[in-house]
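And then subunit A:
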Amino acid sequence: MLGEGILKGLAETAKNFAGSFVSAERMITVQYPEERIAPMEAARVFPFLVYDSKHPEDSLDWEAGMRCVACQICEKECPPKCIYIEKSKDKKPDFVGKMQIYPARFDIDISVCMSCQICVEVCPFEAIKMDTQFELATDDRFGALLLDRKELAKSNEYYHHIHPTEAAEVDARLAAEKAKANAKVKAAADAAVAKAATQPAVPAAKPAEGNKQE
Partner candidate 1 sequence: MASSPYFSLAVLFVAALGFGLAPLGLARLWGRLLSPAKPNAIKNDIYECGLESRGDAWVQFRSAYYLYAIIFLIFDVEAVFLLPFAVAFSGLGAAACGAMLIFVLLLVEGLAWAWAKGVLTWA
Partner candidate 2 sequence: MGIAFYLVSVLTVAGGLAAVLLKNTVHCALAVTTAFAGLALLFLQLDAQFAGFAQILVYIGAVAILVVFAILLTRGSETPKGGVFSKTWLAGLAVAAAIFAVLGWAVLQVAGSLPQQNAAPAVTVNQIGEALMGRYVLPLEIIALLLTAALIGAVIVAMHEKEGD
Partner candidate 3 sequence: MSPLAGYLLVAALIFAIGLAGALTRRNAILVLIGIELMLNAANLNLIAFWRYGPHPEALTGMMFAIFSIAVAAAEAAVGLGLVISIHRHAKTTDLDEMNRMKG
Partner candidate 4 sequence: MAVDENLKIELGKQGVFVTTVEELYNWGRRSSIWPMQFGLACCAIEMIATTMARYDLARFGAEVFRPSPRQADMMIISGTVTKKMAPQVVRLYNQMAEPKYVIAMGACAISGGPFKQGYNVLKGIDRYIPVDVHIPGCPPRPEALLQAFMTLQKKIDAQPLTGEGRPRHLDAEAQGEFPVPVEGEHDLEPASNKGVWTVPVVIR
């Protein structure tokens, strides 16, 4: 009770005070709008839909290149039920060239989304990924926080930009699948040619699912 503990404490804060002028360890403030903490590769905020762009310079082909096939697994698995999907009536070719239905409507309510990434985990088509954009403050609750498929669509290049390692793995996987599918198609075509009979191909979803086991 003689005050030496208090003096020690004062010395400690004095050390920190002085240190804050000279050492980066002791002055850790990152002045946000001007300086930013380097974004983490693994960071996740809200989901977005990946599309493969044939023309990376313009973003016109977002609808054509969208990987989503409206299988509605994510909608079902989403814990807070913030995804809404409507299937299309018609079909369009997917990345392997197979004709698939696509989402006529794909809404994510980011005012409900809990950024849990389960949709990404369960998606067999590598179609939904997590964005790192977090600057979304708005005074418009209903207009700005319900994202439709156009707002959600981001190119594969953008995906590469924010998650380079993961995107490369995904691309490799997709390429392998595509090769497999092509081979299969080719084999089927050969077989078809050989058998001269028409038979529907194996659904492309199955092999994709097999690969997504982690």
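The set was built so that all candidates are chains of the complex that A comes from, given by their letters.
One rule holds for everything that comes next: a residue touches a chain if its C-beta (ideal position, glycine included) is under 8 Å from a C-beta of that chain, and two chains touch if they have at least 3 such contacts; residues count from 1.
Treat the numbers as computed from the prediction; the structure is a model and nothing was measured.
Note on subunit A: across the options 1, 2, 3 or 4, its touching candidate in this complex is 4. Listing the residues of subunit A that touch candidate 4 in their complex gives 28-33, 36-37, 45-46, 79-81, 109-115, 134-142, 144-145.
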